[in-house]
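Heads up: the structure comes next, in structure tokens.
A single protein chain has been omitted; all remaining protein chains appear in their positions.
Going by the order they are written in, the chains are A and B; count residues from 1 in each one.
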Amino acid sequence: MTKLSRRMAIGATLSASLATPRLLRAQSAEVVVHYPMPAFFKDVMEKIAEEFARAHPGLTVRYLAPAPNYEDAVQQVLRQGVAGGLPDVSFQGLNRLRMLNERRLPVDLRPFLSRDGDPAPRGWTPNLLGLGQVRDVQAGMAFASSNPIVYYNANLVRRAGGDPDQLPTDWNALIALAGRVHALGDGNSSMHFRWGGDDWMFSALLYGHGGRMLREDERDVAFNGAEGLASVTLIDRMVKEGKMPAFTVDAALQAFYAGKMGIFSGTTAYIGSMQRSIGQGVDLRTTRMPVINAEKGRLPTGGNAAVMLTRDAARQDAAWKFITFATGPRGQELMTRGTGYVPCNTIAAADDRYLGGFYRENPLFRPAMEQMPIAQAWYAFPGTNGVRITEEFVNNIARIVEGNATPEVALADMATGVRRLLPR
Amino acid sequence: MRPGEERSLLHDLPRLALLGLGACFILLPYVWMFAASLKPGSEIFRDSLTLWPERFYAIENYGKALSEVPMLRFLFNGALVCALILVFQMLFAVPAAYALAKLRWRGREFLFGLIMLGLLIPYHVPALPLYVVFARAGLLDSFAALVLPFTISVFGIFLFRQAFKSLPDELIHAARMDGMSELSIVWRVIMPNAWPAATAFATFSIVAHWNDLFWPLIVVQSHAMATPALGVLFFRAEEAGNDVGALMAAAVMVTAPMIILFLLAQRRFIQGIATAGLKG
Partner (left out) sequence: MRDSAALAGAAPATRASRGIGEAAAAWVLCAPAGLALFALLLGPSAALLVLSFSDWELGAPELAWIGLGNYVELTTDPVFRIALRNTLIYVGVVMPASIGLGLGVALLVEGGSRLRATFRAIYFLPVVSLLVAMATAWQYLLHPTIGPVNRLLALLGISPINWLGSSDWVMVSLCMIGVWENLGFVVVLFMAGLTAIPRELYAAAELDGARSAMDRFRLVTWPLLGPTTLFVVTITAIRCLRVFDTVQALTRGGPNNASQVLLHAMYQEGFSYFRIGYSAAITVVFLAIVLLLMLVQTRILDRRVHYS
């Protein structure tokens, strides 16, 4: 029994030491920040923290362990909303802001904005502010944004009879070029349009035609009209005429890296990994998305926004300083140079002190920046099934790509599926 | 084919050939992984399977894996967490397994049934409620959060129960005659005889928790507490941004200790499962 009680004593001490609760946070001199996708943002965030501390003596930034992706980032905040422990600032995917707002988690930033005066001279146009708005609430400040572009393998383009300096500007030419790349054979794939994962790229086509997802009152679908039909027909043409194979996006990227795919259409955020993983012989080019409707055409915006979560007034002040720094010219310059995402600050983008020279030196990044004026907010569906709805798009487009459904049937099923999931 | 018998190399060839073929199938992903960890990004995805790198990039990849995240710290955390989990698992499971195997009491079958039920429950199920409890108790981001949920190992109780069942009852009777309490019998008499089973269990447990991603992802909030699998996850950025070379380097660094562990313990390990009463 003596052995037992000694063991018990050791066990008790061990258990007690393990349960040491976290030390209380330092007094309001610290901003606790959480961000996603460390592979992209870690270096950038650390630089921002460094310069922020220098610009605001007395304030430091403490980063929590980053979330691997946007989905985990929103899960974390939702969990913390239930169990406590929200950080002061969190960077959330733009299409998640609506859901967070419905849970009443983000702090409305309008009072802070108006207190500091007109945002436009500081680089935040109404368009940019709109990216972080949900209805009238300024749920976040857009930090890193992306929009869809087209990547080309110039060698394959040349071999297929195209001109790498005169790349297609409309879909007919692009699809025709893809068909010619396919005809090269030798294991070369023609193109990939990143239809998987979510509804973002589909919305690129839909908005490009001037269409919209839901009606104004959000009670019924609007994407099954002429614009929607044209969009799915376009995807069907990519498959039938452009010979687009039914690859997963990872397979498509790998084929592109290996120099065995001619055209890839997806987010500009891929540029970084393209540059890192692409084979040495591959001559990479990027262009804007083919223009469908010159006046009404728009594009969706991906990326993330800085959201303020703390309700403590002192911490809010510090958090606001951090947010304005990160989304200000210098922070946006650091962000763009480090990741290739599009800056959400007009001063950063245009002024030579910041990124003016960058776009001259890095032509690959230019298309996305040039598309900023027609980039609109990433639409988030209302109601509890908001996330599940995006699956309806992906699943039905998969049927088109695999040739299991005609565009008309797939579109009709999309509409029925989404209707079923809309709030009643 | 008589097991264990020495045969000439010629006779052994069919066996070696078949095993070799199977081994290729098993090793293929690992070989590619290791090769990728030696290459720069531009060489990894190629049209042809070229395993040896043209430009030796191992130092950059492994260097990145070690510097972008405090990988050594993660490995240390992993070792500590796995060791603590194992200790507590044995502390809880061994006495219970003994009681289920050797003692006769009402409620024994009921408890065993509950344990089998526990074996079926997927690990996602208790996760959210546990998270809320730990968060409210302020225990998040600590070793307690990483270790506590796993201190109950139904697999361990199952395994040890099987092992103890095959031990002769006379051992226990003799010990009782000597006036030992049940608890001492467990630790002084039963365990030493079932040590191989413990090695087997230890290997399974350590491997399972070393590679665990789901729970640490939920409870870890600072780099100081991260576990090895989280370190690897850092380099994976969904679709784009995978720094594949560094990702593979990190994966190699995280997998290697487990392989070494198995190589060192394999004989005991095999023996252990055998003794775990798979004879019934």
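Keep in mind that, in the parts below, contacts are C-beta pairs under 8 Å (C-beta built on N, C-alpha and C of every residue); 3 or more make two chains touch, one makes a residue touch a chain.
Owing to the predicted nature of the structure, the values given are computational and were not obtained by experimental measurement.
Across B:Leu117, B:Ala174 or B:Ala224, the residue that sits in touch with the chain not pictured is B:Leu117.
In the full complex, chain A contacts the hidden chain through residues 71, 75, 77-79, 81-82, 99, 103-105, 187-189, 196, 245-248, 250-251, 254-255, 258, 260, 384-385, 387-388, 394-396, 398-399, 401-402, 404.
In the full complex, chain B touches the hidden chain at residues 1-7, 9, 12, 15-16, 18-19, 22-23, 25-30, 32-33, 36, 45-49, 91-93, 95-96, 98-100, 103-108, 111, 114-122, 124-130, 133, 148-149, 151-152, 154, 157, 162, 181-183, 186, 200, 207, 210-211, 213, 229, 232-233, 236, 242, 244, 247-248, 250-251, 254-255, 258-259, 262-263, 266-267, 269-280.
Rule of thumb we're sticking to: only the chains that are shown with their structure count from here on.
Look at where the CA atoms of chain A average out and do the same for chain B: the two points lie 36 Å apart. Within the complex formed with chain A, the chain B residues making contact are 41-47, 68, 84, 91, 128, 131-132, 135-144, 147, 181, 183-184, 187, 217-218, 220-223, 225-226, 230, 233-244. Within the complex formed with chain B, the residues of chain A that make contact are 1, 3-4, 11, 15, 18-22, 37-40, 42, 64-66, 68-69, 72, 79-80, 82-85, 187, 197, 249-250, 253-255, 257-260, 267, 269-270, 272-273, 276-280.
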